[in-house]
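A single protein chain has been omitted; all remaining protein chains appear in their positions.
Right, chain A next:
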């Protein structure tokens, strides 16, 4: 179904972090941007579609008034909003937001860090852009910070803090199908496997809480109202978001899942885990019967590599890219 393309070399290797790859497709300029986190640095590479031109940029974590810091970055992801795209970095010290090419930092939010170290680590992790103007970021305490983003400029404000999770947020996802009929806009996941469904607005509304089974949910997606959740046990579960009804459970991987992605136009699902396997699935939803089908499509083993990031490069799932711990390249596949 897929064949390997030429890899993209990055300036430093990928760290072992959940969802450690973000992709932004810039169709008008025939470019795709990729970001990969390495310790306290984000490697950004822009690749032209003809694979002839690559340019690199590195962004560093910030701490207080210090522009560059050794504080570790937990995640980097683009947030696509109707009026603008922003690149968001979450670290042990706070949240940095940049213009989409990484050229200018437009906002910095410092996390409350205790004077003396406590047993509980402090960090931000979990990033989602939510219709129409919100960027939501998770925190290790379980809080979800909701930022109100104007259509331009740096007047970004913290508008709300959602307090439903008790364990560290692992990942968040917004509804990606583009359908306006979906009730839930956002799903948040944590280390206990708890999933919270939200409706966005001036005040975010909690629609449902789907309890975990004492296993961390490390990656989550929301598509046509269906939650697709990847767990530390290597399983993927499909839930109807608003009701919490479990549709299916896939024994997908032999080790911890690090990344899920969905191609919204076709329903292709990508999963990558520490077991070195990347798998592609196909989801079909039948609204009349309220049923979900998941079918396995493709396997790829990246020898001697623990995957940490996997993303489709386009909305159809024609191409995907993956990263692995200690690897200094982004490995790419396109449909044969």
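Please note the rule applied: contacts are C-beta pairs under 8 Å (C-beta built on N, C-alpha and C of every residue); 3 or more make two chains touch, one makes a residue touch a chain; residues count from 1.
By our rule, contacts and distances are computed from a predicted model.
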**Request:** Would you kindly match the missing chain to its UniProt protein name, picking from "Putative methyltransferase C20orf7-like protein, mitochondrial", "Large ribosomal subunit protein mL43", "Fibroblast growth factor (acidic) intracellular binding protein b" or "Protein OSCP1"?
**Result:** "Protein OSCP1"
**Message:** Using the document's definition of touch, tell me which of A:134, A:223 or A:277 contacts the absent chain.
**Reply:** A:277
**Item:** Residue touching the undisplayed chain, where the options are A:62, A:133 or A:253
**Value:** A:253
**Message:** Touch as defined at the start, partner being the missing chain; which of A:96, A:174, A:192 or A:259 qualifies?
**Reply:** A:192
**Asked** For chain A, which residues reach the chain that was dropped from this view?
**Response** 12-13, 15-17, 38-39, 72, 74, 92, 117-121, 123, 167-168, 170, 190-192, 214-216, 232-235, 245-256, 275-277, 294, 296, 299, 301, 303-306, 325-326
